[in-house]
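Every protein chain but one is kept in place in this view of the complex.
Moving on, here comes subunit A:
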Amino acid sequence: MSTEPPGGEPALAVELTGITKRFPGVVANSDVNIAVRPGTVHALVGENGAGKSTLMKILYGMQRPDEGAIAVNGSPVDFHSPADAIRAGIGMVHQHFMLADNLTVLENVVLGDEPRGGLGLDFAAARRRIREISEAYGLGVRPDRLVDELGVGERQRVEILKVLYRGARILILDEPTAVLVPQEVDELFGNLRDLKAEGLTILFISHKLDEVLSVADDITVMRRGTTVASVAPEETTARKLAELMVGSALPVPELRESTVTDRPVLTVANLTLADADGRKVLDDISFTIHAGEVLGIAGVEGNGQAELVEALMGIRKPDSGSVHLAGEDISRLSTRARRESGMGYIPEDRHRQGVLLEATLWENRVLGHQSRRPSARGPLIDRRSARADTQRIVETYDVRTPGIDVHASALSGGNQQKLIVGREMSGNPVVLIASHPTRGVDVGAQAAIWDHIRRARAEHLAVLLISADLDELIGMSDTLAVILRGRLVADYDPGTVTPQDLGSAMTGAGRDAE
């Protein structure tokens, strides 16, 4: 399979023309056009839900397009299954790793394309081949380890080796950096450059623009299911790309004039919590949030943020310390009692804690309010007024949904989150705890959620904002604190602090900045 017809421009490695794919009720791709030059890293960027993954599934034969043509190395192809795509030299590294934990690396790699010797599988030949590929591209994969024992970066290299083993010359990487820590991202990019140097073509799907700009040779931008632009990385910036992805100017997290009052609403004193091993996950935490104030908490994930929120909501029992809500001691109250006395809570993982995916929107509206009007009347659920109130939330909070009787799973992440915000803002709360409120939502929903937090602040709620997005924290907070190993280690003024300051305080490197 030569990629170069005699005496001309090298044929395009992949050419997608006019691809359209409809699912019941949605058009996932419409008129998508992409041209990928051989031997390059081609990035495909777009927001969540822009249709990138569907497009790649089409290219990998997992789904068939309703319209349009695919050409690989200049010749038209028609894939019915991934096996066809593999045969044409296309390999896919999925975002969620496709590995069996209880099988060895070798078994995972050769599965479906096993070398045979005599009666059984030729383990020696397979091992040899894997070592060869691993060395040729510097992947450092050991064939006889159990996948269960591998870290995330190693698993990804096994995935890459898996497609190389099948002779792929065109690699699709679906959000490969989503699960990696920065050092692993650097390693991955090193691997990608090696692969490119060997003449392989890489299609790289991402929405992390800095990464795209650093590794890609060409960039195609997708928005709402279609391709909107093809740009070269040297001619653009992350901000321009983001605006192409969104189709409008980006929202900026910022607060207007201060609404902070001197009336304390949520007062936490000396909160301490140890885990099962006796290690302190919360260590003597104290803070006060006043009415109309947003307290932002920055920290590397796993430094006690989740435990703090759960202790505040009464999900976990702290070993010592107290929580006062508007002067009243709520330390002994149950989660429901706390909610009823005016605490709203946007949990960090909306699928595990925020909504029931397989329940309708109005049922989700009732959750957490099952003992209160308008959701309940006495011991019974008041279906009619719960539904009416859900309709109100859908309209006020701009939840894009065909109706309040659809399951929450039918909504995009952003719309699910807007529904949660609407629910938590119902029933006149005085405190709003927002844990990663804009994680994994698209830009439009992000702007809307910021708006709602601003409105809550203007209505004199006390807001606790926890986020991994430092720009969001700096822009949305009146006061900033950094949590490190369960302790609040530093306070900052969001007006003067930079993300770099925060970053070093979060990792403990900047203790001198205190």
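Definition applied: a contact is a pair of C-beta atoms (placed from the backbone, for glycine too) under 8 Å apart; a residue touches a chain by one contact, two chains touch by 3 or more; residues count from 1.
Everything below uses one rule, namely that contacts and distances are computed from a predicted model.
K.L.:
Leaving aside the chains on screen, match the unshown one to its UniProt name from "ABC transporter permease", "Cytochrome aa3 subunit 2", "Hydrolase" or "PaaI family thioesterase".
P.N.:
Of the names offered in "ABC transporter permease", "Cytochrome aa3 subunit 2", "Hydrolase" or "PaaI family thioesterase", the one UniProt assigns to the missing chain is "ABC transporter permease".
K.L.:
Looking at the full complex, which residue from A:P24, A:G120, A:G278 or A:G495 touches the chain that isn't shown here?
P.N.:
Here the residue in touch with the unshown chain is A:G120.
K.L.:
Of A:E67, A:E132 or A:E149, which sits in contact with the chain we cannot see?
P.N.:
That would be A:E149, which touches the missing chain.
K.L.:
Given that one chain is not shown, which residue among A:A11, A:I133 or A:V300 touches it?
P.N.:
Considering the complete complex, A:V300 is the one touching the chain left out.
K.L.:
For subunit A, enumerate the residues touching the unshown chain of the complex.
P.N.:
Interface residues of subunit A facing the absent chain: 62-63, 81-83, 86, 92, 94, 96, 98-103, 107-108, 110-114, 116, 119-121, 123, 146, 148-152, 162, 179, 181-182, 207-210, 242, 250, 300-302, 443, 446, 467-472, 499, 503, 506-507.
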